[in-house]
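A single protein chain has been omitted; all remaining protein chains appear in their positions.
The block that comes next holds subunit A.
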């Protein structure tokens, strides 16, 4: 009997908190009515499926309201190791790989036998360009090659989720209504960033941030205005998804996204 009592109080408490959907609530009432029936306890998700995030005005940084974002994306487990693997993979792929040395056949000079085989009273020698000679070729030196490595697509997605969750948890993620600039002047963009204390050039470095701004499409004004600010970069959500770009998300302190970009990221990254 005490089990029934407990479940009843448990369900009532959850109903009060608003965490029970209607079907579960009706199930609870059925349990209440027929005390003889076996009690079925079902595991309910502890947390609601959405997180709440402020969205702000880009120009004034004033909060305009609260929006729901996916818990599976922005509340994903923070996996330091997966982030590391993704960053290493990305930087491997970025390597130019044009390093080159000359081997004994490529070094200029004759390949003529340097001294007669016998009768010199010294060691026998052949080519003067052998690796152990001064001025000789390099044995097993670097050759131009690709340094690309592979990372499974699902790990890439996990890493992106983890990176977004890190930014969210560390309060480094700013969701804005719309990134709209009237002019393409760097001065104007800088004034906005300065006013909102996201200033990329601040001297005390307490608030001096590198900033990544994500939008749905490239905006001409934003691209031109941010072009000459060393620590401000503007990318699109598509570019981040295509490249599995954890490096840029983690490499900037502040991540500013508009609502559209947030929507694209969370629909693409939500685990299927």
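Some notes on this structure:
Everything below uses one rule, namely that contacts are C-beta pairs under 8 Å (C-beta built on N, C-alpha and C of every residue); 3 or more make two chains touch, one makes a residue touch a chain; residues count from 1.
Here is the rule we go by: contacts and distances are computed from a predicted model.
Entry comment: the absent subunit's protein name, as recorded by UniProt, is "Ribosomal protein L15", drawn from "Ribosomal protein L15", "Nop14-like family protein", "glutathione transferase" or "Gamma-secretase subunit PEN-2". Between the chain not shown and the residues A:9, A:170, A:197 or A:220, the one that touches is A:170. Between the chain not shown and the residues A:75, A:137 or A:200, the one that touches is A:75. Even with one chain removed from view, subunit A keeps its contact list with that chain: residues 18-21, 47-48, 50-54, 65-66, 68, 75, 78, 80-81, 83-85, 87, 153, 165-166, 168-171, 242, 247, 250-251, 253.
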